[in-house]
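Apart from one protein chain that is not included, each protein chain of the complex appears where it belongs.
For reference, chains read A and B in written order, and residue numbers begin at 1 within each chain.
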Amino acid sequence: MPFEQILQYIFSGITNGSIYAIVAIGFNIIYNTTGIINFAQGEFLMLGGMTAISLSAFMPLPVAILASVVITSFVGALIDFIFIRRLKKPTVLNMVIITIGLSILIRDIALHVWDEKVRSLPYFTGSEVTSINILGAYISPQVLWVLGVSGIIVALLGVFFRVTVTGRSMRACASNMTAARLCGINTRNMVTISFMLSAAIGALAGCVVSPITQTQYDCGTSLAIKGFTVAILGGLGNSTGAVIGGIVIGLLEAFSISIMPLAYKDAIAIAVLLLILFVRPSGLFGKKEAAGLKEF
Amino acid sequence: MSLKKLLTLIVCMAVMAIAVSCKKQNKETVKIGAIFAVTGGASFLGAPEAKTVQMLQDEINAAGGIDGKNIEVIIKDSAGKPENAISFAKQLIDENKVFAIIGPSTSGESMKIKSICDDAKVILVSCAAAESIVNPISKYVFKTPQKDSDAAQMILNLMKKKGITKIGVVSSNDGFGAEGKKQLEKLAPGAGVQILISEVYDKKATDLTGVLTKIKAKNVQAVVNWSIVPAQSIIAKNMKQLNMNVPLFQSHGFGNIKYVKEAGEAAEGIIFPCGRLLIVDELADSHPQKQVLAKYKKDYEGKYAEDASTFGGHAYDALMILVEAMKRGGSDKEKTRDALENLKGFAGTGGVFNYSPADHTGLDINGFELLTVRGGKFVKYEDK
Partner (left out) sequence: MNAKKYIPVAVLVGCIVLFQVASSLIGREFYLTQLTMAAYYSLVILGLTVLMGYTGQISLGHAAFFAIGGYTSAVLTTLDLTGAAGNPVVKAVTAAGLAAASKDAYGAETLVLSPWVALVAAVVITAIVAFLIGIPILKLKGHYLAMATLGFGIIVYRIVLGASLFGEADGISDLPPFPIPGGLAVCGDPARRVENFYIAAVLVVAGVVLLINLVDSRVGRALRSIHGSEEAANAMGVDIARYKLLVFVLSAVFACVAGVFLTHFNGGIGPSEAETMKSVSYVAIVAVGGMANLWGALVMGVVLNYLSLRGYFGSYDEFVFGSILIGIMMFAPEGLLRMESLRGLAGLPARIKSMFGAKNEE
């Protein structure tokens, strides 16, 4: 395979991989404070993209994106208030079913609020036909946006969890909920914040990828499954693992195309995940009992 | 669970079932069933189809109906699932006693209910494109979208003229894509065109750079994309991103201005065969389809505030052809079927329909026009 082609696959893999990683980090944030896997995480991307597209008709693009991030994080908070806070001692099974239900509801509401049509945000820089040549591989400027924004999100989260009081409190919740509560941390509010944070990150990612992948009411589900795959691969709760897992899955998919029909792309990533789970049931980087986000 | 509870539940269930099913019967109406994928993965087909049929029903009834009888179209949302389409087809036939069925939107569903309609002697006018729906011919099954082989032939003719001999083909993994791919493979040698690589993608595909990289490495002179799904705009965008400057040909599935808008500048110069709905303004007033197309476009866009697409047009043709046949055949199903089979010169949105016992598609290559995209609009393609 010529070098340019390999490089092209690498770019394609890293782009998709970083999107998966962002979704997986969204999963992890909520998982760490609540122990819940939020299957509606993909819907945050869809909501973010859709809201920004609708708003961009009335306001400049950066404002529309900002507004959509705020609105989506509000939706995240609302989900916590209405559904999650009410539950007393939910089992994993209950939570899986509730968040799947939520994902279906959001998707269906989006179908009736917007419609079945595909939409997309304009390219942030350049246009559909702009192409940048890097060592013989060609990428769209939007790809750089995706990579840049993903990098910034990961970096900012790292700072947030290490430096700020809220971030530290959330880490405390992750490692031991009861101990955190005894230390005077309002664990319930931490859960709300984790939902808002995760929704906001999702919405931002949804906006950045919209020009490339297009946004439709049901585009969140497949992303959620990919994000879940990545989160499990990297070890639940481990955000470094999520980033590495995302890129591994992205690259795996990209290179699988060169030898297999595209139709089996999703199946390959998941087959690899299953194999890993059978050998190491806690994922690549997960602690035996899926530890919290101790080292972000 | 106790006996009493079980009994109570079953009684509740029975009451519910009967309550649901008993709708008021009106003797003055002719019932027509419609099965469309209004939601789900094929909603980009089903939603405009359902809207079109709804609009036509009101129009026809406002104009006095057919022979004084109103029509009532019962629209069922199959979500693109064959098992739902099967259930609804049986329900419409056995229970609603419909005169005929239009739809389904996808070829997979159409294939499943084809024999159900044929056995029940109920006319089915499918809005799905795959040729296998009417080949082999079933007595009661018709379809309105154009033939894939004609579309493929048109593209190949142009390639021959332009001296393109090596192409790459990408298609969606549904019946539409599979049929197009089959026709291209069959007809390409006749036009001296060689297919160097053929790839299939899923309807939910969001990134096709991988596949296109593979195609690019083969040094093709043109790419043909055969699908009906939103990924058509992604193909165009990804090609530009990869700096592939060979011409992109699309199928008649590209006939939706929405896809052009999504692809933006990347859509410029795409060539595809399509019905004339999209270039109605360019048609001469004397063209037989001019009036029909202009009216449909105006009505649809006026009522729903969205662009008319050829998909909605397929449903328009299906219902209007059926109505025309009913006017000739009266309330007799057999006579209507015969009238439909012998319908000639009917101007619809997809072309001028000429059905015959040997042809249940009704359209030939003249239903197509080669179109291209210029300045974000569909225009007639002219060879320079």
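The rule we apply is simple: contacts are C-beta pairs under 8 Å (C-beta built on N, C-alpha and C of every residue); 3 or more make two chains touch, one makes a residue touch a chain.
Owing to the predicted nature of the structure, the values given are computational and were not obtained by experimental measurement.
Taking every chain of the complex into account, the chain not shown here touches A, B. Residue B:A130 is the one among B:I32, B:V53, B:I102 or B:A130 that touches the chain missing from this view. Here the missing chain is touched by one residue of B:I66, B:V98 or B:M111, and it is B:M111. Of the candidate positions A:L66, A:I270 or A:L284, contact with the hidden chain is made by A:I270. In the complete assembly, the contact with the undisplayed chain comes from A:L102, out of A:I29, A:I53, A:A67 or A:L102.
Interface residues of chain B with the unshown chain, by the touch rule above, are 1, 3, 5-7, 9-10, 13-14, 16-18, 20-21, 38-39, 76-77, 79-84, 86-88, 90-91, 93-95, 106-109, 111-112, 114-116, 119-120, 130, 136, 172-175, 177-178, 200, 202-203. The chain not displayed touches chain A at residues 37, 81, 83, 85-87, 90, 92-94, 96-98, 100-105, 107-109, 111, 188, 221, 225, 228-229, 232, 236, 261, 263-264, 266-267, 270-271, 273-274, 277-278, 281-283.
Convention: only the chains that are shown with their structure count from here on.
Spacing of chain A relative to chain B, judged by their CA centroids, is 36 angstrom.
Contact residues of chain A toward chain B in the complex are 2, 5, 8-9, 11-12, 15-16, 111, 115-120, 122-123, 127-131, 133, 138-140, 143, 212-214, 216, 218-219, 222, 253-254, 257-258, 261-263, 265-266. Those residues of chain B that touch chain A in the complex are listed here as 38-39, 41, 43-44, 46-47, 173, 199-202, 204-211, 213-214, 216-217, 230, 233-234, 236-237, 240-243, 258-259, 262-268, 306.
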